[in-house]
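Every protein chain except one is present and positioned as in the full complex.
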Amino acid sequence: MKKKNQIKTEIEKLRSNNFTTKRATVNALEKILYKSFKILDHGFVRVIDYMGNDSSIVQAARVSYGKGTKKLNQDKNLINYLISHRHSTPFEMNEIKFHIKLPIFVARQWIRHRTANVNEYSARYSILDKEFYIPKNANLKPQSKYNNQGRSGELSNEEIKNYSKILKDNSKIGFENYSKLLNEDESGKIIDDSKKGLARELSRMTLPLNAYTQWYWKIDLHNLMHFLSLRFDPHAQYEIRVYAEVMMEILKKWVPLTYESFLSNRLNSITMSSHGIEYIKSLIKRRKRVPKNISKRELETINKLFNC
Amino acid sequence: MKKKNQIKTEIEKLRSNNFTTKRATVNALEKILYKSFKILDHGFVRVIDYMGNDSSIVQAARVSYGKGTKKLNQDKNLINYLISHRHSTPFEMNEIKFHIKLPIFVARQWIRHRTANVNEYSARYSILDKEFYIPKNANLKPQSKYNNQGRSGELSNEEIKNYSKILKDNSKIGFENYSKLLNEDESGKIIDDSKKGLARELSRMTLPLNAYTQWYWKIDLHNLMHFLSLRFDPHAQYEIRVYAEVMMEILKKWVPLTYESFLSNRLNSITMSSHGIEYIKSLIKRRKRVPKNISKRELETINKLFNC
Amino acid sequence: MKKKNQIKTEIEKLRSNNFTTKRATVNALEKILYKSFKILDHGFVRVIDYMGNDSSIVQAARVSYGKGTKKLNQDKNLINYLISHRHSTPFEMNEIKFHIKLPIFVARQWIRHRTANVNEYSARYSILDKEFYIPKNANLKPQSKYNNQGRSGELSNEEIKNYSKILKDNSKIGFENYSKLLNEDESGKIIDDSKKGLARELSRMTLPLNAYTQWYWKIDLHNLMHFLSLRFDPHAQYEIRVYAEVMMEILKKWVPLTYESFLSNRLNSITMSSHGIEYIKSLIKRRKRVPKNISKRELETINKLFNC
Partner (left out) sequence: MKKKNQIKTEIEKLRSNNFTTKRATVNALEKILYKSFKILDHGFVRVIDYMGNDSSIVQAARVSYGKGTKKLNQDKNLINYLISHRHSTPFEMNEIKFHIKLPIFVARQWIRHRTANVNEYSARYSILDKEFYIPKNANLKPQSKYNNQGRSGELSNEEIKNYSKILKDNSKIGFENYSKLLNEDESGKIIDDSKKGLARELSRMTLPLNAYTQWYWKIDLHNLMHFLSLRFDPHAQYEIRVYAEVMMEILKKWVPLTYESFLSNRLNSITMSSHGIEYIKSLIKRRKRVPKNISKRELETINKLFNC
């Protein structure tokens, strides 16, 4: 990868750009364009480009309806209507392009969202940096007893110390072996002139899943919200949720009306099954009756939400 | 639909925008942003927004390769390499958004390209204009005898006159019936106050396939080139090809290096089967021999291309 | 198109097939395979092929969870869990292929669902049948006053009679003009030997939007449920909803556990915004208070659902 200073200079140069455009433009987003937001120990997210704003969504929707309205309030209502009725096409009209650095095991979850465009750093072609994700002590937790795919509870200080050391040592050994196989050190210097080194596409196999990779990732606004609804969720793994949190802040700057509506109508909404509806009816009538077919999980969710 | 004057004023307003941006910007495209290019008798194409330029493609590709180069010549070579090796992801990083007005039968072909985003004018919601595609006399041709899905040859003047009249009359009757069913004339005035009119979602059924519709259509550069490789082709129906022709000119302004490479490596390229290769070998060796399994069509193509 | 008798014989032949397979098989669906279900006046839906059953979904989900369970009850619970948590990938593992005949204006709505595979009858290549959708009198309704894209209320008998006649006459004229342009009658006979006729790709322009087309349409189970959640909905246009109704019956035969869960957790579910939740809280506490930001539409939906 490029030297960090070189990258810094390039970014500063881009950030000093001042072009004139007739395109829809968002000042709040322009202010942070190219800026790198640090995440985890070596990761980051930065916006490289974008297309459209809140008005572009309204404009696209109004092609369908064939009429125009002008006031901000009407724009807000229309966006609310579109989000709450799960209209997807007007939001697909906006795009955003990120540059992201993230651990490989996070990248493996992330890439499952197929409706995005990706250019990833290729370890067949180039050599990865010596950068590995080591969680902060506060994030080292035991397997959850209730959630088969999560962590919860606390470890002893001794365990934390021990596990953190294992992760660090494992990363170190993985990278040392990578260098040995490549016959090339971190700075790109040949280690032993009498040897050839193993091909990069094979040497990379020693790297553990907490090694960092990076990519350009472009997505439309509809699919970004779908990504965020899954990854900003409390059940998402902490290490991907922190990326979603930064992207939520970016969303707020980019399309503030859409962001507000997304919060109320998606992130903070609840979907109840026919059994859940029946149960709520009994609660409103003060004749609490648990429907036979309601799932345990839905029952718990409703009871918690409505303090029953 | 909105009155034409109203639309004109809005477009002029948009064309006078002057925002400042740090984003990749293409001056040649800015100059024609929002401008309407007339196509057929009532159709048009205009660019509403775009994201990225030739350098964005190079930049995205170089994330994968993990190194940077600077000179124009190297950019050109890299783009050539990417196009000729059918690398798609770096081109997916650029987007363009069009506003298009087109006859319904053309829209029905067009929509088959699924990797695009569309917001179409809804005839459930609004009333269509009295605009129908009537081909120029020069474009009225008989069914091709060689190509089951094309036209070729010439009609007599009398036939042309007759067929053109049928198309005009049919459009007129279709729209008259549409108005009668809606109980509303072209200008939106109720025809008979004592009647209710049929719902718009049903009334539209009388409109013939040469009625005009319109939509916003957004696509990434990779899929735009795929669309153009099929629709700029001489075998494409004339009425969609004229749209592709205008979009080729827009492509040239937007990403000139990609455009050049697309011409050489895609539009003006040829793909030969193993049988075609065998045949060319025999031609080069001056021992012309037609392989048993070569298709008639490939044989003709090669003979024509190489004057054999 | 092929003669109807010829098609009937082919279908009967297919329906008498008796192959042996090791694949997941659904007897209830085998019984109706290739069978044509009539819809509207000339339309139909028939299942041509399918892949997977309820167990295939469970099996795919369990690859992810890496463990196996066997009992029917567990399968049902897992499917419920997957549907209610909007897990899409296990349902994407099943596919179904339909042969569908439908009016063009319905096809234009339908095709907006992009995540399906389509082969449509080509009117560039072949000649369309003389078949047009004429709604039954009971379905001819005025424009809704409340819903900009629907019909509601009643027309007078005279209007119904009049509008129905307009639709029939318009279809007749459209087809007559089509025949004149093609210089070929319904049975494929040349009308006037001294004339050439206009190319098929142009002649089709006289056909109105209620002409019938047909296609093969293949979709995975996840996207089929998404299609049905939009098109089985009371707000969908009647003429597409009748197709969704038949497909719901087919879904029930194909994957009965998934069908049950889809009903409870999707079709008969409700999604409430944060404002809706707040409102329900006030109802349960018997301190009814309408939140400031709740939309009129959500308020009405909740009041209606819970009789408030």
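Here are some notes:
For reference, chains read A, B and C in written order, and residue numbers begin at 1 within each chain.
Convention: contacts are C-beta pairs under 8 Å (C-beta built on N, C-alpha and C of every residue); 3 or more make two chains touch, one makes a residue touch a chain.
Quick caveat: nothing in here was measured; it's all calculated off a predicted structure.
In the complete assembly, the contact with the undisplayed chain comes from C:S122, out of C:S36, C:S122 or C:S229.
When the whole complex is considered, the residue among A:S36, A:N77, A:N170 or A:T271 that touches the unshown chain is A:N170.
Screening A:I32, A:I104 or A:L267 for touch with the missing chain picks out A:I104. Looking at A:L14, A:L181 or A:L305, the residue that reaches the missing chain in the full complex is A:L181.
Panel shows chain B; residues 65, 77, 80-81, 84, 148, 263-265, 268-277, 280-281, 283-284, 286, 293, 295, 297-298, 305-306, 308 of it touch the chain omitted from the view.
The missing chain lies against chain C, touching residues 1-2, 6, 10, 14-25, 30, 33-34, 49-52, 56, 59-61, 63-68, 89-90, 92-93, 95, 97, 99, 117-122, 125-127, 214-216, 218, 220.
Listed by residue number, the positions of chain A touching the unshown chain are 103-105, 108, 111-112, 114-115, 118, 122, 124-125, 133, 135, 140-144, 148-151, 153, 155-156, 159, 163, 166-167, 169-170, 173-174, 177, 180-181, 195-202, 204-210, 237.
In this text, only the chains that are shown with their structure count from here on.
Interface residue usage between chain A and chain C, two copies of one sequence, is largely shared: over half of the residue numbers at the contact are used by both copies. Inter-chain centre distance (chain B to chain C, centres taken as mean C-alpha positions): 28 Å.
Each chain gets one centre point, the mean of its Cα atoms, and the points for chain A and chain C are 35 Å apart. The set of chain A residues that touch two or more partner chains comprises 65.
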